[in-house]
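With one protein chain removed, the remaining protein chains of the complex are shown where they sit.
Our next item is chain A:
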Amino acid sequence: MQHTTAAVAASAFGLISSDRPRTLLREDGQRPALDAIWQLLDTVPDPEVPVISVVELGIVRQLNWQQDRLVVTLTPTYSGCPATQAIADAIHMALWQAGLEQIELQEQLSPPWTTDWISPAGRDKLRAYGIAPPAGSASKRTLLGEEPEVHCPHCGSVHTSVISEFGSTACKALYRCDDCREPFDYFKCI
């Protein structure tokens, strides 16, 4: 019953539940469809921003079968992101809970992760969570150029200013809204 309570609490806070039935286990012994696995991984939350899934964040790049072994290709967001291992563990656990036993996780560096891979649904969820999603695309001009136009996730104002280039995690910068005066995290474009 503890799981059920946790699931209810999680859904009340808009978080993704980690309560999983063994949905991928098939009685006929056949491999489950890749679509079903993608759907399952879309319920695995990012450990730092638990409203968005690892699929929406663009970390899961590929799923393949090598005979009866599922190969999951992951790409880290930042080279030193401490959540990388936690994400790999969470994915492994989710697949295992759902009934898969032969799982291999592979790390892929190239092409490097970009915020352009965050899905539109993921961007909306970030905003609703109080984190301004990356503005525009990750072209070199954005990286080197002038400040991007960052919208306050609370009041929508464009009158915002940067407090620090680096925020609570490597992927975020710290901003302040000059209208509603609230500080907020901005998901940097890379």
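Brief remarks on what is shown
What we mean here is this: contacts are C-beta pairs under 8 Å (C-beta built on N, C-alpha and C of every residue); 3 or more make two chains touch, one makes a residue touch a chain; residues count from 1.
Convention: contacts and distances are computed from a predicted model.
Per its UniProt entry, the chain excluded from the display bears the name "Phenylacetic acid degradation protein", taken from "(2Fe-2S)-binding protein", "Phenylacetic acid degradation protein", "Sulfurtransferase TusA family protein" or "Transcobalamin-like C-terminal domain-containing protein". Among A:Gln30, A:Gln67 or A:Ser110, the one in contact with the hidden chain is A:Ser110. Among A:Leu63, A:Cys81, A:Ala135 or A:Cys180, only A:Cys81 touches the chain that is left out of the view. When the whole complex is considered, the residue among A:Pro32, A:Pro153 or A:Gly167 that touches the unshown chain is A:Gly167. Where chain A meets the missing chain, the touching residues are 76, 78-82, 109-114, 138, 140, 143-144, 163-170, 174, 188, 190.
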